[in-house]
Every structure is written in C-alpha cells, then in structure tokens.
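For this depiction, one protein chain was excluded, whereas all remaining protein chains were kept in their positions.
Letters A and B name the chains as they come in the text, with residue numbers starting at 1 for each one.
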Amino acid sequence: MKIKGIFKDGQIFWHILMFILILISVCPILFAFTGSVKTLEDLYNGGFFPREIIFDNFKRIAAAVPIVRITLNTFIIAACVTAFKVITSTLAAYAFVYFDFRGKQIIYFILISTIFIPFTVTMIPNYLTISKLGLVDKIFGVMLPQLADASGIFLIRQAMRAVPKPLTEIAHLDGISELRILKDIIIPVTRPAIISTGIIFFINSWNEYVWPTLILRSNENFTLSLAMQVFTDSEGGVEYTMTMAMAVITMILPIALYLIFQRYIMSTFASSGIKG
Amino acid sequence: MKRNSSSAGRFIPRNSGIKPWLFILPAALVFAVFMFYPLIYTVYLSFFDWNMIKPVKEFVGLQNYFDIFKDPNIGKIFGNTLIYIILLLIFDFIAPYIFSFILSFVIKMGKNFYRSVIFLPSVISLVVGTMLFVWILNPISGPAAKLMGLFGLTAPVWSTTQGLVIVIISIMTSWKIFGYNFIVALSGMGGVPLEVIEAARMDDIPLHRIFLNIVVPMSSSTGIYVLILSIVQGMQQVFTPINMITQGGPDYGSTNLIYNVYNEAFGFYKTGTASAYAILMLLLFGVLLFLEFKYVEKGVYYEN
Partner (left out) sequence: MAGKDIIFENVKKSYEDKTTVIENLNLTIKEGERLVLLGPSGCGKSTTLRMIAGLEDVTEGKLIMDGKVVNDIPSGKRGVSMVFQNYALYPHMTVEKNITYALSVHKVDKNDIKERLEQVLEILGLKEYAGRKPKELSGGQRQRVALARALVKRSDYLLLDEPLSNLDAKLRLKARKELVKIHELYGQTFIYVTHDQVEAMTVANRIALMKDGVLQMLDTPYRVYHRPANVFTATFIGSPSMNIIEAEWGGGERLMVGDQCLKLPQMWKEIVEKHGRTKLYLGIRPENLKLCPGHNSEGLNAEVEYVEDYGNRYGIYIKLGELELISMADSVFAGRGEKVHFVPDYDHIHLFDRENTNSLGYPAELEEGKEESNSFMQAILNESPKQED
C-alpha cells in the first residue's frame, strides 16, 4: 500500500529528483569516510568501497601535527564561545521581551542589523585590537570577539515571546525577582530553543575558518579547520587520503551533535522562520 | 477584554529603571568593542594611508576611494562579485525555494527523511567541504573525472580555468548553505495553508502555476529573507574556498569584493584601500538590510 504510493500520480519522478539532491548532499561525506581508510593507491584506482580498511592515514596525521591538542583547542574555543553566546543572548533576549525601556525597539534593531555586517568590515580593527592585547596566536584571541551573537538574541527572543505572558505576571505577583524568573521559569520553559541555539553556536564555532586563520600561527595552537590546510598547502599536491582522514576528524562531532539534537534544531529553525 | 488589554498595554515592571540595561550589558559590551568600534574605525582607516606597522597614519581624504576606481582589476573584482551573486541566487535561493515547494506540497512520503539529510551538509565545515570537492573534481583521478572518462570526456583543470573557477567555488559554497536556506524556505511554506493548495489541485492547476501564482506570493517575505541570506551568507562563505585554493586566481579570475579586502589588508598591508573596499561592501549590504527590514521584519518580529 505504502510502496504503491510512490508510483502514483508521477510521484516517482519527484522522488528521483529528491534522491539526486540527497546524493549531492551526502556523496562528498561518504567519500570522506571511505577515503579516510583507503591507501592512496586504492583511492586513485579502486572503487567506492575500500579494498582493505587501514588506519594509516590517522596515524600519519597524529605524527605530522599535534592532533589531540588541535582537537582540544577547537573544542575549548567552541565550548567557551557557545557558553558565553548563550548567556549573553539569553540575558539580552530576556530584557527585550520582558522589560519596556526607552529606545528598546531601536536598540534591538541596531543589534540585529549587525547580522548584515560582513566580517571584512570589522576584520582589520579587530585584528589590531587582538594584537594590541597580545593575543595573536592565542586561542583566547579567537574567542574574544565572538562572545555575543545577534542571531542568538533573535532566536532566543523568538522562543521567549512564545511563552505566555501570564506565566511571568503571576511570578511578579508573587514577588519573585527578575533573575529568579529567568532562571526558574523562562529558561526551563524555553530550554529546547536555548539548547538548539547552543548547538548551532557550537557547530559554527567548531567550523570557523576566517578569524582563526588571521589569529593563529603555530601548529599547536591551530583549530581543526586550520590543520586541514597543513595537508593541502604543501607544494606538490594534496595527499588526499590524509585530507579525507582529517575531514572525518573535523566533521564527526558536528554530525553526531546534529543527529542527536536534530529535532530541537529543526523546530528552532522552523519557529524562527517567517510566516506568510 | 482580556485579549485587548494584553496586546495594547503590556506589563511594565515599575521602577525597573536600570535592570533591563544590566541584562543587555554583557552582549552590548561585546558588540561595542568588536562590532561597532571596528565599524567606525574602518571608516576612519579608509581615509588614511597606512600599513598596520607605520607609527603615523597619513591622511589622504578620499584618495583610497579614488584609487579603487583606478585599480586595473576593479572591473574584474566587481564583475566577479556580480557573477558570484547571480550563481549564489540560483543555487541557494531559487533551488531551495523550488525544492521546499516540492517537499511541502508535491511529495507525500519521506518528508522528514529528505529534510534531515538535506540539512546535513550545513553542519559541516566548509573547509572540509572544499577539500572533498577538490578531490571529487580532481582532473586526473577524482570521481568526477572517472565518470567523465566513461563518456570519453576529459575533466578540465577547473581551478585555473577562467569562468569555470567561479562556478565551481559557488557550487562548493552552495553545498554548505543550501540546507540551511532550504529549511528556512520550508518553514515559510508552512505558512501556506494546505487547503489552498488542495483547492488549486482540485481545479487541476498545473504545479508550476501553483508555485508561481499561489505559493510564491503567499510566502514572499520568507522568499526575500532567503534571497538576502543567500547573498549575505554566500558572499562571506565563498571566502573560504577562494582563500584555500585559488587565492583569487587565476589572474584575479576568482576574486571578489570580500576576498579583495582581505588580500589588500593582509596580503599587501594596505589598510586604507582595504577599508575603502570594505565600506563599499557594507553599503551594498546596507541596501539588502534595508530591503530586509522593509519587506521581512514587519512580518517576522512584529507579528504578535
């Protein structure tokens, strides 16, 4: 019955179309996974599946760069940036939803507008600031400019606006302080949105390329995205199997997070979306 | 009554005074130091000749802006930027829009599966994506070359081929941002009532007419949002493959406004020219921002 549905009304055509789209989405990822456990010769001449699964590529990466340290750097940056962004965004969003104050609309407008400022506009002064602080080639220098995020304020504000007003009114009536209301009521109720916003922050920071490229210089301070380049920059071509292995190391955590929190992430994007 | 009062006059905590500002302060501080100050400083730098090291900045007025138009590569830079924008709009605005329509209203089964898989590349680093495409499109032994070989074709060396290089870089970038735009477009489709589509199908209206005459007008604010997203996000994301593979080459063949700012600043250490380019870029985005607020925000932020 169900299978039949696919063939009805030309549905099969649309499914083939979607299938092609999925193939384009997934193929590069699958190539990375299979390629990472192939020998170079196998990669060049073999089929899709590895003839023999080897972990040489990962071992050679470990020998070439301090991969554990690099992974740790990436994780520390992403975790700190995420924590700060979630905190600053949640606090600001709360103010925009639950307080009235002079200039609220215009301040919100200005903050949200920063989403449209390309990084090239702030890049030079920020580089100068970080270098003046002596934070070039320090992971802290990568974190610092990223401790707040306008899109986070937007997403969390959307979620808070969906919380019925009487919930905070009754708390005010009971003489509960603003911070307690935020901590005991608003955060628990908007938790799914806050978690998924956090996941998105984490993944984006994990994948960040431009800013770390400017700030980080030495291998042991690199993040995963930068380490990838170590294997591509080398003159005389790219060593593809090692690149694939590096790709796997870099993308495994974001993929895992996405698969685990998929529901949250999708619903947050759906509610942030625009109706009509 | 209930409804009236809650919409007209929201609760105003009395004597709240400084409290809201304390809540905003942490975010505002970061924005002030790393967003607004740099913005102003970049404008300032665009009037000076400097190289980040010299102790003295030399005031040159609008000279940096004039220099831009004397730059022999200016035509290429702006031309390429335009080509990038057009390609990004096709891959990341028109395509996701159509596919989200198909998934919302045409296909009946497997919606969640398709949606999840299509979003997947969005969570992967574009550095990874770029490298994977470099392998796939490797002219000698990459899968694409092998596939073309079956038909007796030779794969071009795309990274040194004028024109093609922009197309390939756009595809790499789109591979990453397609999924996100697709999800946003999909949520916009959610605002179109299914009954409207069903009514149209009962009247035997062809699909492309349903899309153009019903779905597009009814989801137009999402549409504009995705359009702007494609340009703003796309333009910044193409930086990654350009910087990784071509560094703007061959012969400025893949450079664009964004990459050129970077190149002027950190390649040639010409902060003045770089800043002037950056400000031009900002003005371009400013127009988009204006469109965004004119057509989208009204429907998004103020709907309740």
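Quick note on the criterion: a residue touches a chain if its C-beta (ideal position, glycine included) is under 8 Å from a C-beta of that chain, and two chains touch if they have at least 3 such contacts.
In this text the structure is predicted, and so the values were computed from the model without any measurement.
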Contact residue for the chain not shown (choose from A:Ile24, A:Ile76, A:Ile176 or A:Val238): A:Ile176
Options A:Glu41, A:Asp184 or A:Glu220, residue touching the unrepresented chain: A:Asp184
Contacts of subunit A with the absent chain, listed as residue ranges: 164, 166-167, 169-176, 180, 184-185, 188-189
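Simple rule for what comes next: only the chains that are shown with their structure count from here on.
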Centre-to-centre distance between subunit B and subunit A (centres being mean Cα positions), rounded to whole Å: 16
Touching residues (chain side subunit B, partner subunit A) in the complex: 6, 10-13, 16, 19-21, 23-24, 26-31, 33-35, 37-39, 41-42, 45, 52, 99, 102-103, 106-110, 114-121, 123-129, 131-136, 138, 141, 143, 175, 178-180, 183-184, 186-188, 190-191, 218-222, 225, 232, 235-236, 239-240, 243-244, 257-258, 261-262, 265-266, 271, 274-275, 277-279, 281-282, 285-286, 288-289, 292-293, 296, 299-301, 303-304
Contact footprint of subunit B on subunit A as seen in their complex: 2, 5-6, 11, 14-15, 17-18, 21-22, 24-29, 31-32, 35, 43-45, 87-89, 91-92, 94-96, 98-101, 104, 107-109, 111, 113-126, 128-129, 144-148, 150, 153, 161, 165, 168-169, 172, 178, 203, 206-207, 209-210, 213-214, 224-225, 228-229, 232, 238, 240, 243-244, 246-247, 250-251, 254-255, 257-258, 262, 265-266, 269-276
